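This is the structure I want to talk about, given as structure tokens.
Only one protein chain is missing; all other protein chains are in place.
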Amino acid sequence: MFTSETKIRVRYAETDQMNVVYYGNYAQYFEVARAEAIRELGLTYKEMEEMGIIMPVVEMHTKYLRSARYDDLITIKTELRELPADHRIEFHHEVYNEEDKLITIGRVVLYFLDAKTFARSKMPEMLYLKLSPFFQTNA
Amino acid sequence: MFTSETKIRVRYAETDQMNVVYYGNYAQYFEVARAEAIRELGLTYKEMEEMGIIMPVVEMHTKYLRSARYDDLITIKTELRELPADHRIEFHHEVYNEEDKLITIGRVVLYFLDAKTFARSKMPEMLYLKLSPFFQTNA
Amino acid sequence: MFTSETKIRVRYAETDQMNVVYYGNYAQYFEVARAEAIRELGLTYKEMEEMGIIMPVVEMHTKYLRSARYDDLITIKTELRELPADHRIEFHHEVYNEEDKLITIGRVVLYFLDAKTFARSKMPEMLYLKLSPFFQTNA
Partner (left out) sequence: MFTSETKIRVRYAETDQMNVVYYGNYAQYFEVARAEAIRELGLTYKEMEEMGIIMPVVEMHTKYLRSARYDDLITIKTELRELPADHRIEFHHEVYNEEDKLITIGRVVLYFLDAKTFARSKMPEMLYLKLSPFFQTNA
């Protein structure tokens, strides 16, 4: 399993008149968490796009347990529970507030696609090499 | 079953550099669709908040099948498949593009809460009276 | 002078915890107003991009006089006070609430650029032909 952790400070723009983070803004937090998880592996999503691979989101599932509030420094824990074997990759996210309470759970599925043809593709070899050590059963 | 239909024109702001609507922005489209569905029943969500009932989202599930693009006039079909019996209400959304292709499927669960105590509440009586005729089995 | 009017319903997502529309969201309202103004002339901004002309914003000035609130149906009055003679075009916007009170004033300057070379360009001929009748002094 590969895990990663990212912190984000909640912006005023992200709140709504219920005085909490608008439910739609967690998609951005998950995006940042994914990007930082990939960056920790020594690659960036930006570089992947430059290499001709795009990663559109095909599924997102979110459960909202508690609220995040303006200026909260939230922590997003991200997990890859399986090493992608084909064009599909799945990220699990848990968002915690400063009191370490779980506030949101997210699951986001993305595909690796060829940026030109939109054909299903595989994970870039370099990313595979970086990730596979985290999934070796006898390591 | 209660159904409703809403059209939204995609804004430039809502696209990203993949030339499609950013995946996180569908939450806003679902919000607009919910609000218009309630408005059709003769009430507004704004009035509900003024009556002391808030409706936070507790779950959202989205499947992205095709892309929406800048300036597309998308149609969001919204269904209430069950008459809420307690604090929980569930909206089903399907988003169609101008060629009538299904592009996104959404399911959003919200709670009725008392705006002051945050205690679970029931649907406002007025909304119940408007909705129940759509769910009468022998009507 | 060319004038145009557009209505937008304020989304919950666009409010912040001050219970009003977040100041940064007016840029989107101006964008919609510009797009609708151009559409009224028989062209769309989308078509302009397909013709190879992009219109990046180079300046925006906004004065916030009153607040817009959730579910308000605001009216944006848009004016072109001068017929663009070169690569520069300037839109003047006034945003009104449902009581017809002026809530925001905006001025947005954009350039016509070649989408490939980013060289300064002129207004598409077709747009010029549509616009010029509005600026004939003896008409």
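Just so it is clear, A, B and C label the chains in written order, and each chain counts residues from 1 on its own.
Heads up, the rule we're going with is that a residue touches a chain if its C-beta (ideal position, glycine included) is under 8 Å from a C-beta of that chain, and two chains touch if they have at least 3 such contacts.
Because the structure is predicted, anything quoted here is derived from the model rather than measured.
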item: Which of B:F2, B:Y70 or B:F91 contacts the chain that the document leaves out; value: B:Y70
item: Positions on subunit C where the hidden chain makes contact; value: 18, 20, 22-28, 31, 54, 56-64, 67
item: Sites on subunit A contacted by the missing partner chain, in the whole complex; value: 9, 11-13, 27-28, 31-32, 35, 44-46, 70-71
item: Absent-chain interface as seen on subunit B, which is shown; value: 12-13, 15-17, 19, 22, 24, 70
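Basically, only the chains that are shown with their structure count from here on.
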item: Rounded Å distance between subunit A and subunit C, as computed from the means of their C-alpha atoms; value: 35
item: For subunit C, residues contacting two or more additional chains; value: 12-13, 70
